[in-house]
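Of the protein chains in this complex, one is absent; all others appear in place.
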Amino acid sequence: MDTEKNPQEAGLFRASVGPHISSGESVPHIMWTVSAALMPAAGLSVYYFGLRALLILVVSMVSSVAFEALTQKLTGAKITAGDGSALLTGLLLGMNLPASVPFYLPIIGSAVAIIITKQLFGGLGYNIFNPALIGRAFLMASFPRFMTTWLVPHGSLSLARPDAVTGATPLGILKEEGYDKLLSHFAGRHDMYVQLLLGHRGGAMGETGVIALLFGAAYLLYKGYITWHIPVTFIATVAVLTAVFGGDPWLAILSGGLVLGAFFMATDYVTVPQLKKAQVAFGLGCGIITVLIRLEGGYPEGVCYAILLMNCFTPLLDRAFKAKKFGEAPVK
Amino acid sequence: MAADPAESAGDITDMFKDLFTIFIASAIINNFVFTRYLGLCIFFGVSKKMETALGMSMTFTAVMVISAALSWLVYNLVMLPLHIEFLRIVLFIGIVAGFVQFADTMLKKLNPTLYYKLGIYLVLITTNCIILAVPVINSDEKYNFLQSVTLGLGSGAGFSLALIIMASIRERLELANVPKPFQGMPIAFIVTGLIALAFLGFSGLITI
Amino acid sequence: MAFFLPLPSTGEGLGEGELQQAVLHPDLLNVVLKSLAFMGGIGAVFGLGLAYAAKKFAVKTDPKVQAVRDVLPGANCGACGFAGCQGYAEAVVGDPKVSPGLCTPGKADVAALVAKITGKAAPEVIPMVATVFCRGDECKAGRRFRYEGVRDCRAAILVAGGDKTCVYGCLGYGTCENACPFRAISMGADKLPVIDRDKCTACGVCVAACPKSIIHLTPSAKKVHILCSSHDKGPAVKKACEIGCIGCGLCSKGCPEGAISMDNNLAVIDYALCTHCETCVLLCPQRTIKDMLDPAKEQAERIKLPKKEPQARAAGER
Amino acid sequence: MRITSFKGGVHPPDNKKATASLPIVDAKLPERVVIPMSMHIGAPAKPVVGVGDAVKKGQKIGEAQGAVSVPVHASISGKVIAVGNFPSPMGADAQAVVIESDGKDEWADDLTGHEDYLSLNPDVLRNIIKEAGIVGMGGATFPAHVKLSPPKEKKIKYAILNGAECEPYLTADARLMEEIPGDIIEGLKIIMTILRVTDGFVGIEDNKKAAIKAMTAEAGKVACELVVDTYYERDGIQYDVPKGCRMGVRVVPLPVKYPQGSEKQLIKAVTGLEVPPGHLPMDVGAVVQNVATAAAIYQAVRFGRPLIERVLTVTGPGINEPKNLRVRIGTLFEDIISQCGGINRKAAKVVMGGPMMGVAQASLGVPVIKGASGIVALSEKEAVNVMDFGPCIRCGRCIDVCPMGLNPSVLGQLIEKGRFEEAKEYGLMDCFECGSCSFVCPSGRPMVQFIKWAKRELAKKKAKAS
Amino acid sequence: MAVSYKKLILNGIFSENPVFRLALSLCPAVAVTTSVRNGFLMGIAVLCVMTMVNITVSILRNLINPKVRIPAYILIIATYVSITDMVMSAYSRAAYKEMGLYIQLIVVFAIIISRAELFASKNKVLPSAVDGFGMGLGFLGALVLVGAVRELIGKGSIAGIHLTGGNPLLIMVLPTGGFFVIGLLMGLFNWIDQKYYGGRPGGVGGGHH
Partner (left out) sequence: MGNKDIIKITLNLVAICALAGVILSVTWTITNPVKLEKEAEELQAALKGLIPQADAINKAATFVSAGGKEGTIYKAVKGGKPIGYVVSAYTKGYSSFIKMLVAVDTDYRIIGIQILSEQETPGLGDNVDKKWFKDQFRGKTEDHLVVIKGETNTDIQAISGATISSRAVTNGVKAAVEALRAERAKDKAL
């Protein structure tokens, strides 16, 4: 046979099955963009909670990436720690912590998030549960005291652990002391909404700056990196159910980690259903569980557990909903 | 049997509320597998495939309800009057074993297809903690007949839910690149731990 | 609403209330009699029920199936041609025409056992082993283009029939390695599969998996092989690969047993006739013929061959 | 008047500028052609000439084998110098006849045309088309006469010409429509005559304004030639074929998105009908042919000329002088490229067809076949490298774009683990390998390769079982 | 069947460890192993019951009709469990309070019935006793190991002796932590097995026989 007819003297052609061109989208690009979209909120939390907040975020991100690289080295897998997904996990984990936690907490949290929740399942794309949220839930169960000690926004540059100045979260006050107490805490309903929107209140770092979160979320929606399905159903369900049970729906939306959770964590491709219809069901489930926990549960806040519980159902939802095939009679 | 507040109140809605609470509590909130850590052997054993999980779910729920009912009857109508409560472990497990063996023999003959689908699970049921825990709770808590049966049904439904969730997750895991030493049972344990961690969100779901 | 289920417990209670005299000082005889009656009753009910059910609903099962199933290796490799070991067990017991010697991994021992259980005659089983009929490693045969895609030989042939210069040659993406249920295959550094002849059970899974059909089962006692699969004419082979069979026929002519025949430009050994005389090994100008009897000699021979850089055949790197 | 198109699809950069306005030019007469016996779906033709035979242009050199097969013709006059296995652009080597030119380029003597072709019996027409070796020139190379012979119980209502040309880079069909709209419409009329349909459509993507204009003008003439009214409404759209016409041909501008040119998607866009999974276009009463096929049919029926040449686009950053060329079947890629200023250092990958569905070539020593719509030399940067694709991150983009409504993410993962049978349950067989999924996948997963691989394994298994 | 007693015992501890290899009787392995002490007590209870059951079944093996084999074995197990339960409730009250329900649940531990069925019903008394003892030992060992790890991480102590200061990982003494510890230990053992003994992947089973 004739193989000598190689016209390209410089070397060999490349060959593969088509398509031979691509949209140019890549995983690192997506991950870094989502991280960037979180920066306004991260910046705001540093503004409110001081340098310490920055340090917690950095420790969390660095340790996540380090654990990712370490496990990949140990298991002999290709090292993809730079693809931004571990960084994003670290960032989100950090944003889920109060600024007052000791520095070893984000490290333990990243270890659980990256090693147990992600790499033991095969790494990016294979994990069943949201790594950052598992990290948070793990820390919550292990160090409930640290995890429920919230800082009052103070903008201090000190790095010491300010254990004296603690403030309750709005939902905590709501649960413990009631709505009226909460209103008096904020000097009025209108002030409360504004303060919540601007994030001037106690809470985990990433929960506070709702306006900054919405800003980042809008950018991701515009870029098409996330779609409205989960966030909107999630938030709407919480608002409606809260109203039905006699609560304040706006407070329900603006307080707690709902905005962060709905836009940045309940949208993690890996751990939510793929199909839009299934995503709506996912958002609905998240909303119901969140309200159940907030109103009846042992915790003041339920977003984290709601997403994790729905993560359990993701494979089931993936099975239950099928796309309509071209030419098939529409499925009911 | 002991006085039960709902019963003595004689209020039908209260009774249904009470039964509903028992059902939801045992099926979801206090799911035996994820919050009580019972029934694990079978849970891990048959959750590899959705098909087996479904088979086990149906079989288990049926056996659960029947054995809860039978146990209640014998315990409350025979053992309590005779003051031989100390035989309850023997009795409860005896009922399950006998019933399962009976159903096994019958099914094999009467409906072989169903037998080949469900038969293998029948035998496994006798070695499931929940099957014993439920009658024990029923007698401990002095539940009435309906409450006992509801607890049986709820526990069965809860176990089924756990199995189905787990099976769907494990089927997805078959596409994942779990490191070799962790394939199979170890990763299943980790998954269950993670689900249990998520179910902690339900903990304390009580009014104070 | 309180969704709250009590944990069952026995260790909880402190004895409360006045201790009943009867309970505190039970009458042994009374208790024993009550228990006896109760347990006897339960036993009778269950015993009768079960025994009756066992009689009424008796089904025959063939214990032989289980017996056969127990002696089979349980690899479910499918070499027998049935759906797993259970399938074969049922077939060999149920169907008199099914031979007891179909389980290749089980070798003669299992065949004998199965024969004994089923009462069939034990067949003669020639032990076989898998052999790779290609020696064109990265140095000896090059690549035609730069393949990009899934690292699997079956996927790689989708692109222009595979990237090897020799269209018959081993692609080296290790499909056989992954397919072997007994982990008998490993990909060598030269990107050719190496078969561990001790681990290989001749199940034939790799034979079916290889898209180039260059793995064959050969009698494990026979150790001289013509390791090439190319049916190309001599000049084409020479261009594509250094060690391929060029169809010159020297071996065929030289073999004192007449064991080698030419099949469409490729020399083929009839293992029934080969006596390991090694004449052909020495005759082959391309050194295609491999003698596994004497691996040291084989090694020495390999070293003698001029080594080339991988892809030397290609017109160099871009 | 745009009808909703299909759901999904992608928008690759179209890159057609380089050749869109270049008129078709005739390529130099090749000195040697390598004509594969298998340029169509179905059994390869059997050579009927031997080494040393003298042949003339249009002379039959390969005989069709069976129903789904067509004959093969010499594309130049000269001498047969070899019959054997030669590299083919479709992959592995295939049997081919090599002809050395005598420079005379003489037609064979026995080729006869028909002036009054529309009055011929459909069976006669079909036979002419078959004997002319005409296969689908849109890429699928399905024998045209088979498509034009639907079983009696299938009532065909629409004859659709495919002028979508949705692949980036390619402009051959667009040029044909601009330059010889008459041939194409005549071809369509022959098709309509054979199928006895009154409704002809030409679907053209909206970015080819000149082609739409030329074709609309030509289609308008059809409407005026013949008699009988047809007014009808379908899916809320009024189709009014002017009074006094029997046949109507309508040019339908299509939304610009890939793979608009795929048969089922085109039918959906033009008629609003969806061909159910596992069914053929004729099951909804449609037959689709490429515009070049229609032109070839006209050539064969009118002048008796078999399919021995085709128009293709030679383009891409790796080609020095991109062109639209009319070339003889069997001309080697290297000969064609040398007429386009040669290949340059940028070329990393040479593809026959478009960059989405085209077949990458190992070398340029392969011949042009009937289904070759272009030769595209892609640059290192734009040719995607799938060697180190990552795991699926379940982003769902592929599901959104799959025009068939499949779940390529699951398909890819199942096949990656060797679970071909299960992939079938997820609609493996309905995938027509358009590559939209791989195009958008941020992990660069080669779904099309997975899918082709699985289909092949399943076919092998089926063949073994029977 | 020629059996070496040493091999039988080692078998129970390593190659067929009820928890790590056979994945049987997992509930107590998760639920009661919050400390070395609890694991030890549970293990001892199971060890006793298992040995006695195996002995009894082996003695009675020719007297029990195969048709009612399973119910009969379960009755035997239940009897021994009830005895353990009663004896503990009377004479070892502290331990009994901590074991709570799980003592009664010993009845359904698959490992016991499976050994009765697979081994004791086919073997003489002494080997059966040794087998039961070995399996029980393996179970005991597994529970103590899991208990030790959890106690160390979750409480910073081992067998009640405080070792570390600071804030321990509370979650480890929650049952959730039990799953993690067992999963990770299983993985570790598999890794050792695969690395040094060339074991099969997914070496742990999880069947009921």
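We just call them A, B, C, D and E in the order they show up, numbering each chain from 1.
To be clear about the criterion, a contact is a pair of C-beta atoms (placed from the backbone, for glycine too) under 8 Å apart; a residue touches a chain by one contact, two chains touch by 3 or more.
Model, not experiment: these values are computed from the prediction.
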item: Visible contact partners (per top-of-document touch definition) of the missing chain; value: A, B, C, E
item: Given C:38, C:133, C:147 or C:173, the one touching the chain that is not displayed; value: C:38
item: Among B:65, B:87 or B:130, residue touching the chain not depicted; value: B:87
item: For chain E, the residues touching the chain missing from this view; value: 34, 60, 63-65, 67-68, 71-72, 75-76, 78-79, 82-83, 86-87, 89-91, 93, 97, 154-155, 168, 170, 173-174
item: Contacts of chain B with the absent chain, listed as residue ranges; value: 4-5, 84, 86-87, 90, 94, 203-204, 206, 208
item: Hidden partner interface residues of chain C, rising order; value: 2, 4, 6-7, 9, 11-19, 23-26, 28, 31-32, 34-36, 38-40, 42-44, 46-48, 50-52, 54-55, 58
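Methods note: only the chains that are shown with their structure count from here on.
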item: Touching chain A and also chain B, the following chains; value: C, D, E
item: Least hop count linking chain B to chain D through chains in contact; value: 1
item: Remotest chain, chain B as reference, centres from CA atoms; value: D
item: Chain A and chain D: spacing of chain centres that average the CA atoms, whole Å; value: 48
item: Gap in Å, rounded to a whole number, between the CA centres of chain C and chain B; value: 41
item: Centre-to-centre distance between chain E and chain B (centres being mean Cα positions), rounded to whole Å; value: 22
item: Contacts with 2+ other chains: residues of chain D; value: 93, 359-363, 385-386, 391, 416, 446, 449, 452
item: Per-residue overlap in chain E, given as positions that touch at least 2 other chains; value: 68, 71, 85, 101, 104, 171, 174, 176, 180, 187
item: Of all residues in chain B, those that touch chain D in their complex; value: 174-175, 177
item: Residues of chain A defined as touching chain E within the complex; value: 108, 116, 120, 138, 141-144, 146
item: Touch list for chain A against partner chain C, complex; value: 1-4, 6, 8-17, 296
